[in-house]
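Here's the structure, in structure tokens; my notes come after.
With one protein chain withheld, the remaining protein chains of the complex are depicted in position.
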């Protein structure tokens, strides 16, 4: 907004954060405007959302200013493959639990994928370790704490 | 601590069931869902049932699972999804009736197979001992004069305490829409607000206030049951004071929809057997819960009545639009 001499433009990450903050602020404001029920006395359920939305708007605008000035700290290069391994493991976990595949298999995969993301190259061994770990956790929870973690066909064998 | 009506009803139901069934149908394994986090009231009921059922040898294997969220309505929709499963029960209670309305839940309690009501607790309306209010009538007068100036402390919005306060306002002819009800998280905080003298009146289950009532720091204006409580014989009921209102915070078990008559009977028999067991009675005593067993058609119509009553008052108070 201020620095007109810089031609190479603004710091992209800061701009993106600014835009995201404005979107979140708009969402919160919209949601509050849709509330139908208010309190009889004092302030209602919409007051705080409006305050937060206003705060986020100011912070979003401040990010724009920063974008045209110093920008956000420049990060180091990131290893995308490693991130994908861990994210993939977690997404499998969510799907596995959601579709009733059970805790133990989900944990085995998460363990193996995270270890792979951290640089190990022994998926099968790690999956086996994860499997034993998951089974042990499941059994301790089920037998000692009487808490049943999400159970699939495999877990049913042990209950 | 029970109303005579409830007790008689329960006895009648037990007697009837005993007559009509020569032999109990059996369920060999059972899943009980507590639609709340471990540690809460519904969870406690589910785990106590598990304990009684297995210790008394009624069911060999009982599993408790917790499905958290949204006042129990997430658990409810899962139960409805398990159509035709005759080996599953879910614990629920009065609070769920309000939560369904409040959360605009797409599923509701008319979609399940009602099995039985198990326990019930009376609510009390209390004031700090220094309060000039001496009876429910005094409170009613104050409420009619200016509902804004009467601040109520109790549990969550749309919960049993809130509904009692609203029904009270209606019953005494005050404007229920204008009640100044302040929800606190948990009985402790509401109790602190009472002891600090910052609110006019408090509403809660009798158990939560019992210690302070006995210590003389709180005065009971009324109990919400139809009959005086055994352990607080001095506290008058609302009806005795000319206020036509009776409310109990009950807990029950329900089963998935689409059960055959035999499946329903097997589950009902199992629960009934448990209720009559020595083990269950011991648990009730230890936990301070009151037996208010009601099953079959009687529970069915009771549940319908409660749903109707709660939706009416919640709409009138403006909790639901």
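Labels A and B are assigned to the chains in the order they are written; within every chain, residues are numbered from 1.
Just so it is clear, a contact is a pair of C-beta atoms (placed from the backbone, for glycine too) under 8 Å apart; a residue touches a chain by one contact, two chains touch by 3 or more.
Operating definition for what follows: contacts and distances are computed from a predicted model.
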Name per UniProt, for the chain absent here [options: "Fe-S cluster assembly protein SufB", "acetolactate synthase", "Tripartite tricarboxylate transporter permease" or "Hydrogenase maturation factor HypA"]: "Tripartite tricarboxylate transporter permease"
Displayed chains contacting the withheld chain: A, B
Of B:189, B:244, B:262 or B:308, the one touching the omitted chain in the full complex: B:189
Contacts of subunit B with the absent chain, listed as residue ranges: 37-39, 43-44, 47-48, 50-51, 66-71, 73-74, 77, 102-105, 148, 151, 156-158, 180, 182-189, 191-193, 195-196, 198-199, 207, 210-212, 214-215, 283, 286-288, 319
Residues in subunit A touching the chain absent from view: 13, 17, 21, 24, 27-28, 31-32, 35, 37-39, 41-45, 47-49, 52, 55-56, 59, 62-63, 66, 72-73, 75-80, 82-83, 85-87, 89-91, 93-95, 97-98, 103, 106-107, 110-112, 114-120, 126, 129-130, 133-134, 137, 141, 145-147, 149-150
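The rule is simple: only the chains that are shown with their structure count from here on.
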Contact set on subunit B toward subunit A in their complex: 38, 47, 63-66, 148, 177-180, 318-319, 321
Interfacial residue positions of subunit A with respect to subunit B in the complex: 36-37, 40-41, 146-148, 159
